[in-house]
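Of the protein chains in this complex, one is absent; all others appear in place.
As written, the chains take the letters A, B and C, and residue 1 is the first residue of each chain.
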Amino acid sequence: MNATTAVVDAVPSPVRLKAVAGPGQPEPTPALEQLYRAFESEMLVPLWTEIGGLMPSHPRSQAAAHLWRWSRLKDLAAEAGRIVPVGRGGERRAIALANPALGGRPYATPTLWAAIQYLMPGEDAPEHRHSQHAFRFVVEGEGVWTVVNGDAVRMSRGDFLPQAGWNMHAHHNAATEPMAWIDGLDIPFAYYTESQFFEHGRNAIDQAERGTPERSVSERLWGHPGLRPLSQPDAPQATPLLAYRWADTDRALGDQLALEEEGHAAGQGATLSPGHAAVRYTNPATGRDVLPTIRAEMHRVRAGARTRSTREVGSSVWQVFDGEGSVQVGERQWAVSRGDLFVVPSWQPLRLQAAAGTQSLDLFRFCDAPIFEALHQHRVQVDPD
Amino acid sequence: MNATTAVVDAVPSPVRLKAVAGPGQPEPTPALEQLYRAFESEMLVPLWTEIGGLMPSHPRSQAAAHLWRWSRLKDLAAEAGRIVPVGRGGERRAIALANPALGGRPYATPTLWAAIQYLMPGEDAPEHRHSQHAFRFVVEGEGVWTVVNGDAVRMSRGDFLPQAGWNMHAHHNAATEPMAWIDGLDIPFAYYTESQFFEHGRNAIDQAERGTPERSVSERLWGHPGLRPLSQPDAPQATPLLAYRWADTDRALGDQLALEEEGHAAGQGATLSPGHAAVRYTNPATGRDVLPTIRAEMHRVRAGARTRSTREVGSSVWQVFDGEGSVQVGERQWAVSRGDLFVVPSWQPLRLQAAAGTQSLDLFRFCDAPIFEALHQHRVQVDPD
Amino acid sequence: MNATTAVVDAVPSPVRLKAVAGPGQPEPTPALEQLYRAFESEMLVPLWTEIGGLMPSHPRSQAAAHLWRWSRLKDLAAEAGRIVPVGRGGERRAIALANPALGGRPYATPTLWAAIQYLMPGEDAPEHRHSQHAFRFVVEGEGVWTVVNGDAVRMSRGDFLPQAGWNMHAHHNAATEPMAWIDGLDIPFAYYTESQFFEHGRNAIDQAERGTPERSVSERLWGHPGLRPLSQPDAPQATPLLAYRWADTDRALGDQLALEEEGHAAGQGATLSPGHAAVRYTNPATGRDVLPTIRAEMHRVRAGARTRSTREVGSSVWQVFDGEGSVQVGERQWAVSRGDLFVVPSWQPLRLQAAAGTQSLDLFRFCDAPIFEALHQHRVQVDPD
Partner (left out) sequence: MNATTAVVDAVPSPVRLKAVAGPGQPEPTPALEQLYRAFESEMLVPLWTEIGGLMPSHPRSQAAAHLWRWSRLKDLAAEAGRIVPVGRGGERRAIALANPALGGRPYATPTLWAAIQYLMPGEDAPEHRHSQHAFRFVVEGEGVWTVVNGDAVRMSRGDFLPQAGWNMHAHHNAATEPMAWIDGLDIPFAYYTESQFFEHGRNAIDQAERGTPERSVSERLWGHPGLRPLSQPDAPQATPLLAYRWADTDRALGDQLALEEEGHAAGQGATLSPGHAAVRYTNPATGRDVLPTIRAEMHRVRAGARTRSTREVGSSVWQVFDGEGSVQVGERQWAVSRGDLFVVPSWQPLRLQAAAGTQSLDLFRFCDAPIFEALHQHRVQVDPD
């Protein structure tokens, strides 16, 4: 952690062991105490005292279910916009969700980073690249272009913009209003597994790259359904498509609910459960997740409907994109509306409920499931109703 | 963590931020202080104060290079054998290496668990299964059989015995002497990513399973080079072969050095570098690593030779199997001999040197590289000589 | 082959060998003649007499480059529409291209079937399924729906409609005009490798399936760029998307040529070669070819441009979709226009040239490359200009 902060990190400390009576524990005797002292001096810890915590019968997350209100985030980001400059060193005006049970670290969940980023009119965020995978999601607003290896990508409401690791990227706000959006990254996972690299790029991008095209080069090459440009190299590990537009996502979700309503034989099973439509953003070159470590999806719950209570290995961050409803995560429950963000810790049951009326509840979600799928450790369990 | 220990864990705490002047940092003003107070109350942390620590230019491990002496480990394990019983609850008489820079937790590295396990004559370790992947490696001794889903697998000096997640297993010592060996698991990784499951099996295995066969069923089915039993199901995610015998490993390493010496055209490149032979234990059904999260290898350095200085994403644990020599990890250097264990943190350079004379230096190694390869984050760098 | 035709097939015959002098051949002696007689009676053939033909230095196709004119095909199909009924037994009013060098068999190339299919107003083609993979491509016309497992799929000019093996399908013409289109299948490959299965379905599809929706269920689920419906099962071996619409294909090709013209850094390499745009139809669940044995693509050559001369392992069938130009295949050359079909045998060089003027030359292509890629036998060679 950086010395400029007072975020509390675990101070390295010697092993300390205490002999305590209990099931599965050896008798606390002077000999045992002496053995434990020797363990301490040799940097050793027995399994038998730790197994209950270390190897539980199912995941018991250290993280807490928690909700952040969008209005409050936006206000604070706007204030940061006034007093915190953007530039080399700090790199981005991004403010991260800190899970209250993770020691004050800027981790939404043990593996995932989620932040609100804010760019003032005319501002640039300097170019850099990092091995951490990232994306942006726009819950409202427009006017910023993210420039990835020289390709300027428009950011507008409802768009999902993946940013695979080790690509140079900068942002610039070409509009007259500030713009806020959500960043998601695997920073905590990369930090914990100690696998990250970072490099600065140019301090300012070229004038030629400051264009504001409606569609990026990546979309013109890769954004046509089921069509692959023959000129492009073979299956990349992360998506070559840099923008997934809201118009497409909206239509896909609408089609699923319409198919369900029509009740046609071939449309049965179009939704995940009655009233619950969902799409996953995928790499068009592989059909797999957009990023090796991050899954991203958009969900729509029909007005008045609720989803099945489901638990899953790994953690998720959700943001309400539109509509109103309520969310239950384990023991916690919140009423939610546009922009609100909440986290679902590993193996905690989640249920979504859309408010009655006419408007569906739309939610963006990202999670770390690709990690567990790649390692054959993924599990999902739908609770009986 | 279990309440019976005093191992210090990070206590959940609120965010605490301090405005400090510095490159890339906003001016410490009252307004900034006020903003930081608001961040704290909303559970928010800015990127600009954290980026230096969170996103370094290359991995800077929290773990320390460290060495544990085998003689000391064995003595303490023997003492534990005298006063700590083995049974349900504590499950195993295993004593874990605690990296001195990881807060006293029983983690050899951020992702890997390494322990010495000890079983007295006639003792049983009760049956259980867990999603964590495991293996045993025997640096000396014999007499214990590990029983995996009813298949009794002999453990002898030099043998490598993988134990893929979610298979029931127990151990029993059929000899008249105690036996010690090394356990390796991905417990810290599973704990951190909150992806683990655990179940008890039977308290005592059947008499029929207490046999002491020379070869396990798994070896009789899968232990023939390049031959696959047609009766067995398709490519499992983790190896169906439960024992890799020293005689095979020894011969494979010897063949590489002999090919190098013979200097035949077809044998050029038989070794990793002059005098450095190495084999990886692989799943015969896939040719890939034995376990989804753990790589295991045996290395042999010819007497007097030294390896290239190499750094790699991810962490390793090494155990000297035979011979004498020295080891350099970053700034640290140790003379080593049979049984000594040391850890190599992520991206720290490692160099091995065999003592002059006639005996080669043999080392067993395990590491977390399969995680990074699966996620396309693996990097290796050989330093110029 | 069916007894109702006089298509000549190779009659099984005994081996007949003749001793002939020549390089690499044994001396023709009475002893050799006697040996060859013995080979004949034992059903044996030596390699040394056959190797020149059987194992050439590169593929020398038995097939011929050949062109079929669309106007002639359509006239004959229309005449068949008048006098040949469609129904169970004959199954389809399809008329196949017979490569002139393949013995009168209905094979466009050694591995590929290409036919014109014709359906009169109000007609149905009965339901069946087969393990052979198929597709339809519409060079002109509209009005037919193909019904795949109950999902009615509109067929219109420029659409590509894959039909993976073993799915039930029927067609019905809901319009007042006849309609013609092109069928492509791997019938010769399946016939030669003796790997095919076939089953009849219902003689008539339900009234409910006779709808004429603008978009099929498959498109509503899978036709959104980069978006995967969570309700659908995991990565199928062949595409779940049953229609690739011309509007998308046209735009993708136009984008590539526009990027080339704009000359932006990020757009360099948008085309295969100057003036030559191309897309491949892919399975959105995998990013790979739509069918395990058949690749399908659309190419656009800018007015006045010509492509590089290229040879490839395996054979292709091309159909001009729009525009005018000329085509060179090995020694053969033809002027081509809308609807004309031609075949390119294995390893014969192909070059396309668009007529000067303003209109580009658009061509649909299908080939057997996925077979060779799956077996690691694919090679492509671009000849020097």
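A few points about this structure:
Following the convention adopted for this analysis, contacts are C-beta pairs under 8 Å (C-beta built on N, C-alpha and C of every residue); 3 or more make two chains touch, one makes a residue touch a chain.
Only a predicted model underlies this, so the values are computations on that prediction, with no experimental measurement involved.
Judged over the whole assembly, touch between the missing chain and the shown ones holds for B, C. Taking the complete complex into account, B:281 is the one of B:36, B:113, B:137 or B:281 that touches the chain left out. Of the candidate positions C:97, C:161, C:305 or C:327, contact with the unshown chain belongs to C:97.
Although one chain is not drawn, the whole complex shows that of C:80, C:241, C:259 or C:354 it is C:80 that touches it.
Contact with the undisplayed chain is limited, among C:61, C:249 or C:319, to C:61.
On the side of subunit C, touch with the chain left out of the figure occurs at residues 1-18, 20, 22-26, 29, 31-32, 35, 38-39, 42-63, 66, 68, 72-73, 76, 79-80, 83-85, 87-106, 110-111, 115, 130-132, 165, 187, 189-199, 237-238, 292-293, 313-315, 345-347, 368, 370-372, 374-377, 379.
Mapped onto subunit B, the footprint of the missing chain covers residues 149-151, 208, 217, 220-232, 235, 239, 241, 244, 248-249, 251-252, 255-256, 258-259, 264-267, 269-272, 277-288, 290, 297.
FYI, only the chains that are shown with their structure count from here on.
When every chain is represented by the mean of its C-alpha atoms, the one lying closest to the mean of all protein C-alpha atoms is A.
Most remote chain with respect to subunit C, judged by CA-atom centres, is B. If each chain is reduced to the centroid of its CA atoms, subunit B and subunit C end up 53 Å from each other. Centre-to-centre spacing of subunit A and subunit B amounts to 30 Å, using the average Cα coordinate of each chain.
Distance between chain centres (mean CA atoms), subunit A to subunit C: 44 Å. Touching two or more other chains at once is no residue of subunit C.
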